[in-house]
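Left out: one protein chain. Kept in place: all the others.
== chain A ==
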Amino acid sequence: MREVKADDIKKTVELLCIEANYNLPQDVLNILKEKAYEEVSETGIEILNSIIENAKIAKVKKMPICQDTGVAVIFVEIGQDVHVVGGSLYDAINNGVKDGYLNGYLRKSIVSDPFIRINTNDNTPPIVHYDIVGGDKLKITVAPKGAGSENMSALKMMKPSDGIEGVKKFIIDTVEASGPNACPPLIVGVGIGGNFEYAPLLAKKALLRPINQRNNDDDIRALEEELLLKINSLGIGPQGLGGSITALAVNIEKYPTHIAMLPVAVNISCHVTRHATAIL
């Protein structure tokens, strides 16, 4: 059993919250630069250049890329030979989020109750997903997610007879309906299979994948490429003001499912798709 101190987890989460919100991942920045050359709309090119400039300003001035510093979504992979000492794992994560959002001058966007809606003033609680894996390491990923794109995401329990064509249509329809609201160019995370709660989790995890890395499965890779082409034919463009770059990538994850089910989840993410990871 390897011991990991709760305090170290707290400090790590604090730093990851700040890092994720200040620094756009290099893969996203690189593809934005590539796409600025491919965009055909003049307004679209200007917008893409402003987005690139914005990421630079955020990095240099150490400030949030986007004011919506989001819900702190945290993925924890816990090696089965890890023992957390000096406090509970959840408290360490929760307090790390609190410290990160306060000390990093990040916006506090969480309300304590969906109806009463009073701000918790420290961006807690986060949403934490735990996976128990082999080994004696603790891997923590902080992936802040803003509401503009989250609100345009969707889940559909499809029929097996809807097949791959039905799935494609649902994904494209969901992107089309999001139009300018989700801050395109988008990264489209898709989860296919599993069940009612698992497909959205796959979709969210799909957003963590490096942007140029396609699915290992040949059929899924082909589907990702086809959907990206079709989405970029919709004309929505950067910020929905017209153009050929509506999405930067479509990342799909699949999972076995039930004989009667075909769940499909589309988690739309904006051009500020952020995440930062550390291994303890």
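FYI, contacts are C-beta pairs under 8 Å (C-beta built on N, C-alpha and C of every residue); 3 or more make two chains touch, one makes a residue touch a chain; residues count from 1.
In this text, contacts and distances are computed from a predicted model.
Peer 1: Since a chain is absent, check the UniProt entry for it and pick the matching name: "ABC transporter permease", "Copper(I)-binding protein", "Fumarate hydratase subunit beta" or "Cytochrome c oxidase subunit 3".
Peer 2: "Fumarate hydratase subunit beta"
Peer 1: Of the listed residues A:64, A:100, A:126 or A:263, which contacts the missing chain in the full complex?
Peer 2: A:64
Peer 1: If I consider the whole complex, including the chain that's not displayed, which of A:30, A:88, A:119 or A:212 touches that chain?
Peer 2: Counting the whole complex, the residue in contact with the absent chain is A:119.
Peer 1: Write down which of A:100, A:148, A:200 or A:263 is the residue touching the left-out chain.
Peer 2: Candidates A:100, A:148, A:200 or A:263; residue touching the omitted chain: A:148.
Peer 1: May I ask you to list the residues on chain A that touch the chain which is not drawn?
Peer 2: 40-41, 43, 47, 50-51, 53-55, 57-58, 61-69, 105-109, 117, 119, 121, 147-148, 151, 179-181, 183, 230, 233-237, 239-244, 270-272
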